[in-house]
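Sending over a structure as structure tokens; questions will come in a sec.
What you see is the complex with one protein chain gone and the rest in place.
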Amino acid sequence: MTERPASDELVLDAAEGISAEPITQWDLFVTRLRRHRLATIAFFYMAFIAYVALMAPLFTCEKNDMFCGRQPIQMSALTTVIMLVVAAGTLYLAYRSLRSGLRGAGSALGAVGIVSVLFLISSWGLLDIPHINHYADQLPDDSGRILVNIAPRGSLPLGTDDLGRDVLSRVIHGGRASLAVGLVVGSLVALLGTVVGSLAGYYPGVVDQSLMRFTDLMLGLPLLPVAIVVGRVLPELRFLPDFLKQGAWGIAVLLGVLVWGSLARIVRAEFLSLREKEFVEAARAAGANDRRIIFRHILPNAISPIIVQTTLVVGTAIIIEAALSFLGFGVRPPIPTWGGMASSGAAIAVRGFWWELVFSAGALISTVLAINFMGDGLRDALDPTQTIERK
Amino acid sequence: MTDTVYKGETAETGALPEDVILRVNHLVKEFPINRGVFFKKQVGAVHAVSGVSFQVKRGETVGLVGESGCGKSTTARSILRLLEPTSGEVWFQGQSEDGTIDPPVDVAGADRETLRNLRRELQIVFQDPYASLNPRMTVASIVAEPMTVHDIGTQADRLERVKHLLQVVGLSPEHTNRYPHEFSGGQRQRIGVARALALNPQFMVLDEPVSALDVSIQAQVLNLMQDLQDEFGLTYLFIAHDLSVVRHISDRVAVMYLGKIVEMTDRDALYDRPMHPYTHALLSAVPIPDPTVESTRKRIILEGDIPSPSSPPPGCRFNTRCPKAEAGKCDVDEPPLQELEDGHWVACHFPEVVQVV
Partner (left out) sequence: MAEHLLDVEDLRTYFSTEEGVVKAVDGVSFKVQAGERRGVVGESGCGKSVTAMSIMRLIEPPAGEIVTGTIQFDGRDLLKLSEAEMQHVRGGEIAMIFQDPMTALNPVYTVGDQLIETILLHQDVSKSEARDIAISALNDVQIPYAKNRMEDYPHQFSGGMRQRVMIAMGLSCEPKLLIADEPTTALDVTTQAQIMSLMLDLADERNTAVLLITHDLGVVAGFCDTIQVMYAGTIVERGTADEIFHNPQHPYTWGLLGSMTRLDETQQDRLNSVRGAPPSLINPPRGCRFGPRCDFATDICREAVPILHQSPEGQKVACHRASELDLKTLTVGVSS
């Protein structure tokens, strides 16, 4: 057998600088994401908002509770477990991040972990953490009069609204509606859009045509009018379970079902082009069946547009939910939502009581901006044309 | 359509001679050109491959050459059924571990199960080292995929084999967790070769495996392919447009033009005694890295461009550009591929040996 100078190759490989550790796509992604400062700030901001909104109900006191702040909070077993997991998980991730030199992520995760532990400890009555007012309580002053339209001061950092309710508490709880919309719409859009788009893109002919015509139909629906109509009748639909009719969940599902069309188109385009790539041909030559090709080969390469588009659609959906609530067709009072608060805040703003409108609208704008920046950052970070290429 | 009759046989495909591993009979691949969105009507077709017949002997390398649009890549993919042939047969006669010859199987007509098993014997190495590897999979997953798909061995077994294969192709077995983008073009091509070898195939299609590589890397990869052929007893169908490379690596060469084979013979016979006018032009057009030779060469420059495969010229497809074409004959009758000399097949009405190189 002829001699093959393989050893030379190996030596040169090392000399050429194939790095000591594998550079995964994740590494590249994180590096590029961090470079995009706006997106990183947006990411942390969103994480903060989401965390506060999620945890808030645990530290909200009803006015009738004389022991507010002086007794352990009754947390259900489930909530305790979740909190423990969150605390442990974030602390562990923080440790790993710091070990691999990701200082930013490490410190952020560490902060979350520490705060979670603090919350846990305080919920057991061992620490004194500030508690916030219940969002539906009409707050009285010492003489018993309701504190209506009080400007921001002291213990009421964002003031009170027309009915004497704490604006800070309402803003925080209003975030939960937007969070719900974000999660539900995000999941629905990602799921429906990907399924429809991938099937349409991979199977040409009748499947493609019929799925896309259906998508065209969905895209052709005028979003706001439809949402308004359905939002108007939502509470009266008897066959729906309660949790869908109240709060933001129903609206979220409604919106999710309406807006997935744009993602389906994008996913279809990705599948159409990826289907022709040589590595797919290679997989077929190796004997892979359709399922394997779709899930193992094409989908992982189509992830970035899916993530980016979903992020952007979520931003839009939050605005639409706010619009619906502003108009009165969305989440019904007394459950707070930023759109609803903006509506009532706008009514009293003319009389000089600016804080409800400003803070609710501010929260809405900053959140959607943050989501958009995150989408920008994700798009840049996931751009495969920026990978390290060697010739 | 005439039959390609091989010496000493009748035109039946009952049993192939033992030394033949692949025989292609009248392979045709046409791509329909459709109009209309919902109710499609076929208004034309791209005649990519129009009746190609040849055979490959066990252990040899057949070079398939031609310019763009000649159908060589389509032929290769149709043989492997990565594209569905429009018509024709592709008989594969493999050999078992113990040396006995298996009965021939028609790849073109095989059912799904048979095809799946055939895929283990027939593999392909692609041209583009950048596009043929999934950028989101590790090298280990890429090379192991053929084994994973056919459910061979445990995960640990497969990893062992991957490491072995990487060594065989001259890469370090420690790089199994790397991603394609961390490697150079030449190295990626080696990964592609490792993948093709994973299931111990008998027959490999090499679709322009070195065209996208630098010259100094080409030589390395070509050497590797030859070493592998010796070591594993592989048979190659080597698709290329670079006639210099084909001369180096092939035992037999077939020249294609616009979907048909115009000349096919032993390697030396093709380069020293070509008979088809297209072969003459092709050989004279290939630049030789030697200024003295270049300045004294006789150049046959063809007129015009390659016709579109959707409307090939009538009669001999080369007649529109052929310096020897005779009106009334060449643009009316299509010349059959005939064995004019021992093993030397030509499709031309006026074949003539011209020493071009």
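All chains are identified by letter, namely A and B, in their written order; residue positions are counted from 1 within each chain.
We take it that a residue touches a chain if its C-beta (ideal position, glycine included) is under 8 Å from a C-beta of that chain, and two chains touch if they have at least 3 such contacts.
Predicted, not measured: the structure shown is a model, and the values here were computed from it.
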Sole contact to the chain not displayed, among B:G36, B:G99 or B:P291: B:P291
Contact residue for the chain not shown (choose from B:A156, B:I301 or B:A327): B:I301
Listed residues B:T148, B:Q220 or B:T320, member touching the removed chain: B:Q220
Where the unshown chain meets chain B, residue by residue: 67-68, 184, 186-187, 214-220, 222-223, 226, 241-245, 247-248, 267-268, 271, 281-295, 299, 301-302, 305-306, 357
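Convention: only the chains that are shown with their structure count from here on.
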Centre-of-Cα separation between chain B and chain A, whole angstrom: 52
Complex contacts: residues of chain B adjacent to chain A: 37-38, 77, 80, 82, 116, 119-120, 123-124, 126-128, 131-138, 145-146, 149-150, 167, 170-172, 175, 177-179, 181-185, 187, 192, 195, 198-199, 214, 223-224, 227, 230-231
Residue ranges of chain A touching chain B (in the complex, touch as defined): 1-2, 4, 6, 9-10, 13, 16, 18-19, 22-25, 209, 277-279, 281-289, 292, 296-297, 300-301, 384, 387-391
